[in-house]
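Of the protein chains in this complex, all but one are displayed in their positions.
Labels run A and B following the written order; every chain starts at residue 1.
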Amino acid sequence: MSEVVAPEKEAAVKVAVMNQLPGQEPRAESPLHHADLETVAKKGPKQGGVYLQELKLLGHLVLRGSVDNAEFMSGAEKVLGVALPSALQSAEAGDLSVRWISPDEWLVIVPGAKAFKLERELRDAMGGHFAIVNVSGGQTVLTLSGPNAEEVLKKTTPYDVHPSNFPVGKVITSTFSKTQAVIRRTGDESFELVIRRSFADYAWLWLQDACAEYGLVVRG
Amino acid sequence: MHYIYCPHCEEYREEEEFHAAGEAHIARPLDPEACTDAEWADFLYFRTNSRGLHHELWVHATGCRKFFNMTRDTVTYEIKEVYKVGEQPQVTADQ
Partner (left out) sequence: MTQKNRLQSGGRVDRSTPLTFSYNGKQYTGYKGDTVASALLANGVDIIGRSFKYSRPRGIVAAGPEEPNAVLQVGATEATQVPNVRATQQELFNGLVCESTNGWPNADFDVMSYIGKAGGSMLTPGFYYKTFMYPQSMWETYEKFIRKAAGLGRSPLENDPDFYDHLNQHADVMIVGAGPAGLAAALSAGRSGARVILADEQSEFGGSLLNSRELIEGRPATEWVASVVAELSELDNVLLLPRSTVNGYHDHNFLTIHQRLTDHVADKAPAGQARQRMHRVRAKWVVLAAGAHERPLVFGNNDVPGCMVASAVSTYINRYGVAPGQDLVVMTTNDFAYQTALDWADSGRNVVAIVDTRPNPNGDRVAAAEKRGLRVIKGAAVIEVQGSKRVSGVSIASIDAKGDKVVGSVERLSCDTVASSGGWSPVVHLSCHTGSRPEWRDDIIGFVPGKTVQKQLTAGGINGSYSLKACLEEGARQGAEAATNAGFEVAAAAVPAVAEVKEGAAMALFHIPHTKPTSRAPKQFVDFQNDVTAAGIELATREGFESIEHVKRYTAMGFGTDQGKLGNINGMAIAAKSTNRTIPETGTTVFRPNYTPITFGAIAGRHCGERFDPKRYSSMHKWHLENGCTFEDVGQWKRPWYFPKAGESMQDALNRECKATRESVGILDASTLGKIDIQGKDAREFLGRVYTNAWAKLAVGKCRYGLMCGEDGMVFDDGVTSALGENHFIMTTTTGGAARVLEWLELYHQTEWPELEVYFNTVTDQWSTMTISGPNARNLLAELTDDIDLSNDNFKFMDWKEGSVAGVPARVFRISFTGELSYEINVQANYGLYVWEKLFEKGAKYDLTPYGTETMHILRAEKGFIIAGQDTDGSVHPYDLGMGWCVSNKKPFSYIGKRGMAREDCVKPNRKQLVGLKTKDPSVVLPEGAQAVKDPNQPIPMTMLGHVTSSYWSANLNRSIAMGFVRGGLERMGESVFYPLADGRVVEAEICSPIFLDPKGERQNV
């Protein structure tokens, strides 16, 4: 279940890499588990101006490295299947997506079970100074879509989310009401939010309120 | 409410994403032990508090978390330039 990566060229344990997922039995709870969105989805309205869904228990890896580190950039591209995107861009390859976060930081999201394997492959493929951190338990993904989704974001973030400034594929980290979020436009009327775990309840409270006038539809 | 160009994100963002981190170009002395108490106090506490052009350190706190420098007019609040840490200002008071 866990191992310590010791690259061949180095003798000592450099970085502790850990498979954080247990077998089947232990129960995993996403940051919004307590909100019981499945029940809300079943009992709540089916039509409305905004659709909200938690994409829970995904694998989240933070990649840190310099664009000038060729071993880092090429290693990432080789393993991910896409090049690390440039400023404010995102990229997708199959069930994997990558977001630019800062000049030396990217966020990769994959199905939860793939995170550990992906981290090992990335570490094997990369060289030089870089870091990878598994943050799968520390954040969650919400999708916000529908004809009024953009209006809800206008209540929530000071960033200009008009399509002329925020086209499909663009990703930013900004203020999200009184917390922050990674916000990506995934379609004309759809957005993806990455929210920190401890703020998830606040974000959920906020979104329920901000969406109320348009009719909020929760999807399980 | 400033509108600030982040040199790392390469676009304008609202002030609420940032915070100021004091005067820019206050370098930590390379040999602190060689500093007199007065010199160390100068590094710790004394700032120019300019009226007019001022070089400041800011951080894109809820954005990319990178620090950068800004030349700002403290009277009109005009931002004259932003530049990365390690770079020197192009707009200075003695121009």
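By definition in this document, a residue touches a chain if its C-beta (ideal position, glycine included) is under 8 Å from a C-beta of that chain, and two chains touch if they have at least 3 such contacts.
What you see is a predicted model; the values in this text were computed from it and never measured.
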Quiz item: Looking at the whole complex, which of A:71, A:92, A:160 or A:189 touches the chain that is not displayed?
Solution: A:160
Quiz item: Which residue among A:81, A:138, A:167 or A:220 touches the omitted chain?
Solution: A:138
Practice problem: Mind listing the chain B residues that contact the chain we can't see here? | Solution: 1-3, 14, 21, 27-28, 31-33, 35, 37, 40-41, 43-44, 57, 59, 61, 65-67, 75-79, 85-86
Quiz item: Where does chain A touch the missing chain, residue by residue?
Solution: 1-2, 4, 10, 12-16, 18-23, 25-31, 34, 57, 62, 64, 104, 129-139, 151, 154-155, 157-160, 162, 164-165, 177-179, 196-199, 201-202, 205-206, 209-210, 212-213
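Here, only the chains that are shown with their structure count from here on.
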Quiz item: So how far apart, in whole Å, are chain A and chain B when each is placed at the average of its C-alpha atoms?
Solution: 32
Quiz item: Contact residues on chain B for chain A in the complex?
Solution: 8-11, 13-14, 16-17, 62-66
Exercise. Using the touch rule from the top, collect the residues of chain A that touch chain B in their complex.
Key: 87-88, 101-103, 105, 158-159, 172-175, 180
